[in-house]
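Single-structure report; data block below.
Of the protein chains in this complex, one is absent; all others appear in place.
So, chain A:
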Amino acid sequence: MGQIEWAMWANEQALASGLILITGGIVATAGRFTQWYFGAYSIAAGVLICLLEYPRGKRKKGSTMERCGQKYLTTVVKLFGPLTRNYYVRAVLHFLLSVPAGFLLATILGTVCLVIASVIYLLAAIRGEQWTPIEPKPKERPQVGGTIKQPPTNPPARPPVEVRKKPSVDEEEAASAGGPQVNPIPVTDEVV
C-alpha cells in the first residue's frame, strides 16, 4: 500500500460528506425540524466543502483525470495558497466544520463522514502530501515543417584553405567512391 495517495481518497470522501451535509441540511430546514438552524448551517458548510474539494489535486505519479469543469474552481482554490495546499489545514478545517452539524440528527451522518475525511487528510498530511493544482497544458502547436524553409540558395561555406588541403580520415571514409551523392531511396523532387 506504499504508493497510496491518501489525499485522493480523502478528497472523494470529503466531497461525498459535503453532499450528505447539504442533503441533511435541506431536509432539516424544509421540514422545520427542532433546531433547524443547524440544518441551515449544514447547507452552507456543505456548499463550502463541495466548492473546496471539487477541484482534484494532481497525482504525484501518472496522469490525473480532471473532474468536469474543475478548472474554474482550481483558479479560485489556488488563490488561497498555503491554506488550501496544506492538508493539515484542511484536516482541521473539516473537523471544525463538522462539529456544529453533529447536534442535529439529520446532519449527523454528514458529521461522521466528514470526520473520517478529516482523519484521512491528517494521514495524508503526515505523509507529506500536498495539493497541487492541475494546470492546463499550454497548447503547443506543433510546427510541422517549421524548420523547413526555403532550400538554401547558397552552398555551405567552404572551410578555410588549410583544412581543405588536408582532408581528415573520417571524411575520406564517409565520402562515396567519387562522383555525386547516390540516394538509397529514390527521391522525387516535389517542387510546387
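Everything that follows uses one rule, which is that a contact is a pair of C-beta atoms (placed from the backbone, for glycine too) under 8 Å apart; a residue touches a chain by one contact, two chains touch by 3 or more; residues count from 1.
Here is the rule we go by: contacts and distances are computed from a predicted model.
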{"item": "UniProt protein name of the chain not shown, from \"Programmed cell death protein 6\", \"NADPH oxidase 1\", \"AP complex subunit sigma\" or \"Small ribosomal subunit protein uS5\"", "value": "\"NADPH oxidase 1\""}
{"item": "Full-complex contact with the absent chain, from A:I22, A:A106 or A:I134", "value": "A:A106"}
{"item": "Hidden-chain contact residue, picked from the options A:Q13, A:S42, A:T84 or A:S98", "value": "A:Q13"}
{"item": "Contact set of chain A toward the excluded chain (per top definition)", "value": "1-5, 8-9, 12-13, 15-17, 20, 23-24, 27-28, 31, 33-34, 56, 59, 62, 65, 103-106, 108-109, 112-113, 116, 184-185"}
